[in-house]
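Structure first, then comments.
Removed from the display is one protein chain of the complex; every other protein chain stays in position.
Think of it as A and B in the order they're written, each chain with its own count starting at 1.
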Amino acid sequence: MKKEIKRIILILTALCMTFISLIVYISYFQIFEASAVKNNSYNKRLWINEQAILRGSILDRNGKILAYSEKDGNSFERHYEYGNLYSHLIGYSYRDYGKSGLELHYNNALLNINENTAINEIKNIVMPNVEGNNLGLSIDHNLQSKARALIDGKKGSIVVMNPTTGEIYAMVSYPDFDSANLKDNWKKISEDMDSPLVNRAIQGLYAPGSTFKLITALAALGSGDNEEIYNCLGSEKVEGYIFQDYEGRAHGPIDLKAALVKSCNSYFINKSLEVGRDKISNMAENFLFNQNIPFDLPVRVSQFPHREMASDLELAAASIGQGKVLVTPLNMALVASAIANEGQIMKPILVKEIISKDGKLLKAKRPEVLSQAIDPIKAEEIKDMMVEVVQSGTGVNARIKNIKVAGKTGTAELSSGKNHAWFIGFAPADSPTVSVAVVLEEDKSTGGKSAAPIAREIMLYAIRNIKE
Amino acid sequence: MLKGEIKKQSPKNLLLVFQILALSLLLSYQGRIADKRILTMVIGLILIIYLSNYLLTKISSGDNYIFLIVTMLISIGIIIIYRIDEGLGIKQLTWISLGIFLYFSVYFIVKKLKGLDRWLYLYIGLAYFLFMITFIFGNRKFGAINWVDFGGFAFQPGEIIKILLIFILAAYYSNIESWGKIKYSSYYMMALIYSFIMLLFLQKDLGTALVFYLIFAAIQFIYEEDRKLILYNIGLFLISASMGYLLFDHVKIRFQAWLNPWIYIERQGYQITQSLFAIAEGGFFGKGLGMGHPEFVPVVYTDFIFSAICEEMGIFTGIGIIMLFMIFVYRGFKIAISQVNRFYRILALGISILFGIQSFIILGGVLKMIPLTGLTLPFISYGGSSILSSFIALAVLQVCSEDMGEDVDEEGN
Partner (left out) sequence: MYSILALIFKYIFIIVIYLFIFSIIRLIYLDIRSMDVISFEDSAYLKLINRKDSLPYKIEEHYLIDGEIKLGRHSGNDIVIKDQYISKNHFQIVEDEGDYYLEDLDSVNGTFLNGDKLFDIVRLEDGDIIRVGKIEFLFVNRE
């Protein structure tokens, strides 16, 4: 009967293996997935804790209160002073609608909930927690308001930051919603086709259009002869497809700088084929494409799908920021910041400080270098070109009297006939204190016409009013 | 203190320590002043368990460990149920006491009865009879029609049929020499089992159907001479599973909810996500008895009892429970291998596989390792039918662990 015994043992082993796999799975779950799972607004336990704790306030960089909680009988009521303005950044925290934005991602800090260690547990029993911590943001409230006013009801996003520290001065996404009055408008908000709940600055993916030429140009700067003159005839044919310059205009003989200044498509398309896919994709990845950008809120990954760009046609389209290239406005702001900051990308910061209710500074974020995208020499070179763009090229609408502004326009064509109007830039060019990315979604005009003036106003305001 | 007298590392006494500690903790929970009745019942249970374990070693020459393991499991179960709801805790207490009484009764009955392996037709008849009752009188509870109400007293015939299934398989395969003389007998047997599964499927009791199938598949794998049938079995299963998925919405829903419950978090995914929250909140050591929120977990008394245990007593306790089941199944198999009499050997195998598979399926479902099914965790979940049938099965297993002599087959094994 040995066969029988063998089979029995086989079944036993199989059963034991399944039990062991259970043990492994549950351990894996607890170690790796538990904290992410817990932080879900459907987890009612989050709310139970909250009822006993005074949720922390959220302030701008100058101490202006943007959100706070007040005792209302037995529980607390949350107040949003400027509902629409911070609907994406601060988000909301309601029992019925859950949490979003910083209210979600900094929930533990706002409630002063610490890790589940034994020591903390004992602490919690002996000295129960009743007050949360305040968040100090890097946002400048006046700039934020101004930016929202400037976008003037158009769909799109504006990101303003300090290129040397990474602090975000303003982040606007439109359309927005009134986080202070969710109850009345929830149905309308959640069903709105324009997705007002989405923070376009970090979750919106757009074709960057000509702003991507900066990256193509930087890839070209490392190789080959850039003094070489190319004769622009107003269009360039690749694999049977004809790429046209803006309004079919032929720019004549131009070099790299002139091509950037006039935003000549043909030049860059021709150049991209010469430089090659790998160099351009490497440069894109230097600027954080295809990677997670660490930030206080979740940021969608910008895409430069080089594996899918097998053909020249795809590469050509990508080199002028069309085709499969997609980018978040924050990422483009980081591109501008890197060039402004001698090639160094600083980690973007939204929450500057965490302060306990009795004024103790619990955590302060120091500026942190994310990566060195390009060396300072290249940064300087491209910066010069960007200054010329604003001085005499497509970006003249961003000119500020007595201040040298560097920038690049972009007009990403959509199949619907409309465009995404882009402008990214920084100022003052020699020692920049502010960088900006503006994108207007499905606009009828160009980056130079619609986005550049907005960027101008913002940079001017920031330089005049914001102290580091 | 008494530590010197308590034999160190004696599991019986550890169990006692555990029960006393847990109960005393619970009694001070939220100032629940235990009235005399409850106190006496609780002390009564502790005594019953201690005595049963002791008694068993005296009267049974068989395995001592399986009952011991079971009593630890029911202790953990009862503690958490009592914590969640005092009333249900008391009810569970009564079921357990009944269960233990039933256990000893069935033990003696089955031990005395001879020739159990020759009542195949009886078992089959009883099974169909119970199925009929379910269909005629059955009520839908929690999505499956498997409850029958008899004026205030509800039970699940499915739980009994499970045990009958094992008897059927044991009766058939232990006498396969005589049954095998009927042509295609194994095919008939397979058709019979499939008819059971079909009926269960119609009752929407997918979990039990799966258990039936797996027990049959395992026994068939071990004992069926005609290996072709095993392949047919697997093939049929795959076909009917895919068909089931495509044709029946309720199967599809289960799968969707399993793969990504987060997007269906309000409807199909609600139960499993709440379960995951509870487990995640517990951490390794748990939040402490009475400090968690099992009230947020749906169906917490039966299917999701494990989640509540993990929340308040930690993953380590959860792993402990899994280990206890594993040891239990191992013991059951050991009993089977040592059993000379083939009928009792297959019985032991069937019961061990039953407990092993059922606990794995519900534990896996609750953890989102496999899709959720509406099964109970043996000995831990609340429920009269579940507890009673588990004790009946346990009693049969205990009988199988003894030397049943007789029936020595041709090879002298």
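One rule holds for everything that comes next: a residue touches a chain if its C-beta (ideal position, glycine included) is under 8 Å from a C-beta of that chain, and two chains touch if they have at least 3 such contacts.
Just so it is clear, the structure is predicted and the values come from calculations on it, not from any experiment.
*Asks:* Based on the whole complex, identify which of B:F18, B:Y50 or B:F101 touches the chain you can't see.
*Replies:* Of the listed residues, the one touching the omitted chain is B:F18.
*Asks:* Using the touch definition from the top, which of B:G62, B:G314, B:G365 or B:P378 touches the missing chain?
*Replies:* Residue touching the chain left out of view: B:G314.
*Asks:* Footprint of the hidden chain on chain B, which residues?
*Replies:* Touching the chain left out of view, chain B contributes residues 9-11, 14-15, 17-18, 21-22, 25, 28-30, 65, 68-69, 72, 76, 285-291, 312-314, 316-317, 320, 323-324, 327, 331.
*Asks:* In the complete complex, the non-displayed chain touches which residues of chain A?
*Replies:* Considering the whole complex, chain A reaches the absent chain at 121-122, 125.
Here is the rule we use: only the chains that are shown with their structure count from here on.
*Asks:* Express in whole angstrom the distance between the two chain centres, defined as the mean CA positions of chain A and chain B.
*Replies:* Spacing between the chain centres: roughly 53 Å.
*Asks:* Please output the residues of chain B touching chain A within their complex, sorted ascending.
*Replies:* Those residues of chain B that touch chain A are 218, 221-223, 262, 265, 273-274, 276-277, 279-281, 283-285, 293, 296, 310, 315, 318-319, 322-323, 325-326, 329-330, 333, 336-337, 349, 353, 356-357, 360, 363-364, 367, 369, 411, 413.
*Asks:* Which chain A residues qualify as touching chain B in the complex?
*Replies:* 1, 4-5, 7-9, 11-12, 15-16, 18-23, 25-27, 29-30, 33-35, 37-38, 40, 42-45, 48, 116, 118
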